[in-house]
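Removed: one protein chain of the complex. Kept in place: all other protein chains.
Our next item is chain A:
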Amino acid sequence: MDFKDGVSLLALCEQNQMKISDVMREREISMTDASLEEINERMAKALSIMQDAVHKPLSEPLSSIGGLIGGEASKLRQMRRGGKSICGTILSKSITHAMAVLEVNASMGLIVAAPTAGSAGVVPGLLLALQEEYSLSDEHLIDGLFTAGAVGYLIMRNATVAGAQAGCQAEVGAASAMAAAAAVEIMGGTPAQCLNAASTAIMNLLGLVCDPIAGLVESPCQSRNAMGVSNALCCAEIALSGIEQAIPFDEMVETMYKVGRSIPFELRETALGGCAATATGCQKTCQIFHS
């Protein structure tokens, strides 16, 4: 069982009355020698790394290699616990988790690239917030990770997930689409609604540039993960309400790639433009590399 785009994925779901996560599992089993137990176990391992990464910075302070970030997750949790969150529990938790993963990543801790290290906070951010809020089992979340994997695979196959090739829209944008689709499936949406959510997520972040200060995966990467997870939550909510997306998923993936290739070189992970090229960005770069 294999699929090459969103249309053929939905056709497989329809023909076999399967969820996206099950089609993705079938694909993995039919294309490799792995058994169902093996791939479920391997995904459970990824989930447990994600859970650890989300919690680690809350108990022990981490310092990033470049020193641009650190301590954000703990501050966010403190604000929420103090009853001062302005975005409500689920969004506050999603943001906290997403930023926590980037803290771990920037301090050379263990994370799961999803689809990349720089965008690794988005998928666990949303899924683990849903788990806490709706008391979901790990099995539910593992389904979600296979669904996220299906969307990410299609973006990787038909476009790219490399910031150097297509900017942050290809990293955080892809992660946001993956998380949105996973959330829709976990919360009972149809396969078509999953891809609707993914399509909206890419649409909303179309054109986002990759401009890391000093070339490090720290700032603005960390807050863009918070933005990516918020976008995913919005898009899942929109899709679950039954609102249809004007542009199909496959066309959004194609246009994301086209837009990516027209993003100037300076804004594709070279640290020569955007935030990296601001006066403060340049000053921080000098401090980091010449101190």
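Criterion: contacts are C-beta pairs under 8 Å (C-beta built on N, C-alpha and C of every residue); 3 or more make two chains touch, one makes a residue touch a chain; residues count from 1.
Here is the rule we use: contacts and distances are computed from a predicted model.
For the omitted chain of this complex, the UniProt record lists the protein as "L-serine deaminase", which is one of "Aspartyl/glutamyl-tRNA(Asn/Gln) amidotransferase subunit C", "NADH dehydrogenase subunit M", "L-serine deaminase" or "Sugar-binding protein". In the complete complex, the hidden chain is touched by one of A:Val54, A:Ala98 or A:Ile111, namely A:Ile111.
With the whole complex as reference, residues 24, 27-28, 31-33, 39, 42-43, 45-46, 49, 64-66, 104-118, 120, 123, 145-146, 148-150, 152-153, 156-157, 160-162, 164-165, 178, 214-218, 269-271, 288-289 of chain A touch the missing chain.
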